[in-house]
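A single protein chain has been omitted from the complex, and every remaining protein chain is retained in its original position.
Our next item is subunit A:
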Amino acid sequence: MEQMPNIYSLQLGWQEMTMVAFVVLLLVLLGVLLSLYHRVVHIRNNTGGGTDFRLKRHVEQFSSEQLEMLLQQKRRGTVKQKASPLSKKAVMFIAGLSAGLPAFAQETTASGIAWGNAGIVITLVLIGIPVLCGLVLMVIKIRRTLFRYQQRQNDALAGELAQYLDGLSDPEVLDNLAERKAALEYTLTHTELTGDVPVRDKRGLIASPRSDVNLPIAALKKRAVRRPNIDSQLAKLVLWYIGTSAFWLLFGTTVGQYLGIKFIAPDADQLSWLSFGRLRPVHTNAVFWGWASLGMLGLGHYIVPRVSNVPLASLRYGWYSLILINLTVLVGTVSLMAGINNGGGEYREYIWPIMLPFAVALALTLINFLKTIARRKTTEIYISNWYMISAIIFTIVIALVAYLPFWQNGLGEVIVQGYYMHQGVGMWFMLFTLGIVYYFLPQQLNKPIYSYSLGILAFWTQILFYTLIGTHHFIFSAIPWWLQTVAIVGSAGMVIPVVAGTTNFLLTFRGAWYKVKDSYTLPFFLAGIIFYFTGSLQGTAEAFRYTNLIWHFTDFTVAHSHLTMYGIISFLLWGSMYAVVPRLTGQEPPQLTVGAHFWFALIGLLFYTVPLMYGSTLKGLSWLEGKPFIDSVVLMAPYWLWRAIGGSLMWLSHLLFAYNLYKMFRTEPQSNIVETALAKLTDKTVSTAETR
């Protein structure tokens, strides 16, 4: 069988694992030694120094009760002496040693054997387990023996101490002791600062004090801050955007989950409308244009007027866009299932008449936002608007490039496809979402963004480098070699905006980290920011020629796109939605289900991506080694199963998200007894006034 150079033989191996096992063993031994050393030092401290010195030190450490006892005894003039029985000698630890040593010796004699062999490793592990148990047992024995020894020492010392105390008769010393006792018994009255006046909250600083605090299932988070109500018409629009986006999230991921199951059960159904090839673009397009796009635009409609300090230019344009985008996704979904497909290019599967309403919606939104910004009452254009408006402009350009027919023949289509699929991801979803984060992150942390300049640097470098990287999806293809190289260079350049952005966000957290544990929105932002860093840099790593050999065409790409579109975009959108919806409806989500949503989504995503990345690495290596293709299908089976398990958790989290939205959206407030009572009271007063 042939073999590739060493770089690719990632057979992470038994050798490394043996090494790790040894390191762990060494660490355990080190811990044991430290613990023993600690014990011995402790004993030595207790026995070191002269007897008198030691006895005095003990007297100094007396508590007030002990002093009271001593002084009483002195007054009575009798001190009884207790004799302590000697503890038995124990040399059991030698037995412990001898139990452990032979096994240990066995392990070390095994050198010179092929360590890589699985059988050897398993044997070593099997040997290692009793050895480790023996070591633990030995340590316990030694510690116990030392403990007994120490107790014996203590008994002896106690005898000496009693004699010493008995001998105390100097009145001066006794007076000193009495004084010390008084000093030790001093306590504060607890009213030094507050005074004796009853407490009153004159400024209304304390919200809903609770006296019936039970042990909570999950930590209680801070409630959202009530803000001045925003225009209820705008609120309604934003809520519709978010509501429909959540619908497409549920729909799109249900389809996605079913697709994941089809890898395990390919014959789950045999209907043309539900076949894998047709459903796959249904899933990707629904979550792209339905979930993420509608969610982003909804938040955009909230942010743009806020940071411009004026009302939105046109609510009607907002509604038109909402309807047009929903129309695109709805018709697009049905058409793809019916077998109407533009040509198979990823994310470009909707034919142009179906994608047209989406483009019109973008144009309407752009006009609407620009008009709002033109009327702004602030001098600066807040950085969120830089990102969001540019994202809309660029996406219109991208859509035109992708759908105009003048440069789509032959290889031209492939070049445009590479450009389109990556600009769609990076210039639409990523750029717009960054704009959203620049608004909501400082707002949720209640402090300004760390550095405006870093944000600007990230903005321009993102445009410069991201635009170039499209063809890195076609490395080694027939696309001109120089264009592939440009894409790789651009991918490497992406380190700059990613690091600048991540640094900026994380430093905004500085000094406010404690807020994360009290908030139900900030964990989403934090997770999103971390995935922004790891996911984006993973993209850079994947773009190189070497890594393309292993990972290109495998499920690694699928894992990567979920780490980014889900880990970054979706998490950041959720955080923003949980931040904004309570402001619009005045109702908060149940904190328990928000927490469950977060953890299910996070754990699910890791279950989804990590096994998939591992499996697809093996897949790429098997291709490199020239093994039969079907082998690479068979080896993926367990990883596909894990993907389906992770996907189920993610899907479950979306159900919780929908439930939370429902709780926040509910128009009839469930707990406003007070307001109802007040309203009734007012009604009563009015009616009585009228009857009079």
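What we mean here is this: a contact is a pair of C-beta atoms (placed from the backbone, for glycine too) under 8 Å apart; a residue touches a chain by one contact, two chains touch by 3 or more; residues count from 1.
By definition in this document, contacts and distances are computed from a predicted model.
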Absent chain [UniProt protein name; select from "Oxygen tolerance", "Cytochrome c oxidase cbb3-type subunit 2", "Cation:proton antiporter" or "ATP-binding cassette domain-containing protein"]: "Cytochrome c oxidase cbb3-type subunit 2"
Selected from A:Gly31, A:Pro353 or A:Gly511 as touching the chain missing from the view: A:Pro353
Touching the absent chain when the full complex is considered, from A:Gly412, A:Pro448 or A:Gly511: A:Gly412
Touching the absent chain when the full complex is considered, from A:Ser169, A:Gln270, A:Asn446 or A:Thr688: A:Gln270
From A:Gly31, A:Gly511 or A:Gly626, residue that would touch the chain that is not displayed: A:Gly626
Options A:Val41, A:Ile140, A:Val334 or A:Val634, residue touching the unrepresented chain: A:Val634
Chain not shown, touching residues in subunit A: 1-5, 262-263, 266-267, 270-272, 275-281, 336, 339-346, 348-349, 351-353, 370, 373-374, 379-381, 386, 389-390, 393-394, 397-398, 401, 403, 405-417, 419, 421, 423, 427, 456, 460, 463-464, 467-468, 470-471, 473-480, 483, 486-487, 549, 553-555, 557-558, 623-626, 628-630, 633-634
